[in-house]
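Yeah, one chain of the complex is gone here, protein chain that is, but the others are all in their spots.
Up next, chain A:
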C-alpha cells in the first residue's frame, strides 16, 4: 500500500482554469491531471499532452486486415478448394473487394480499441481515484502531486492567485 498526496485546486470557470494551467506550468510545477465534467476544447495543448499515435496503429492494423483478407480469399478460393462461381476465374479480384474492405475496417477498429486498452492500462481491476466528486458536476479540479519537501503554502498561493476558489489536500491510497 502506497499513498500519495495531492494538492487540489478547485475552479468554477473554464477560462480561468485554462489560464491557471498555463501559469502553473510556467511556474515550473508539474500538473498530475485535470478533472472536468466535460471535455474542454484546447486543454490538451495547454497541458502539453502530445497527440496520440493511435492512428499509426490503426493504419498498420488495417493493412494487416487487407493482407489477411486477400490472402484468405486467394488461398481458399484459388488454391485450397477452387470453385467456379458465376463463371468467373478462381481468383476474381472484384468479388474479393467487399470482404477485404470489411476485414480492413474490422482489424483497424479492433486493433485500435485493444491497443488503447493495453496502453492506458484499462482493465476491470483498475482503481481510479476520485479526487473531488464535484468534478463530475460543476467544478474543475486541477491535481498536483505533492512530493516530499514541497512547500504547500507556495502551491496554495499559486493556485489561489490564479483563480482557484478552494485549495484542498487529498491522500490517495493505492
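Definition applied: a contact is a pair of C-beta atoms (placed from the backbone, for glycine too) under 8 Å apart; a residue touches a chain by one contact, two chains touch by 3 or more; residues count from 1.
Rule of thumb we're sticking to: contacts and distances are computed from a predicted model.
Chain not shown in the complex: UniProt lists it as "Quinol:cytochrome C oxidoreductase", one of "tRNA 2-thiouridine synthesizing protein B", "ABC transporter ATP-binding protein", "Succinate dehydrogenase iron-sulfur subunit" or "Quinol:cytochrome C oxidoreductase". The chain not shown here is touched by just one of A:42, A:121 or A:149, and that residue is A:42. Contact between chain A and the unshown chain involves residues 41-42, 51, 55, 59, 86-88, 94-95, 97-98.
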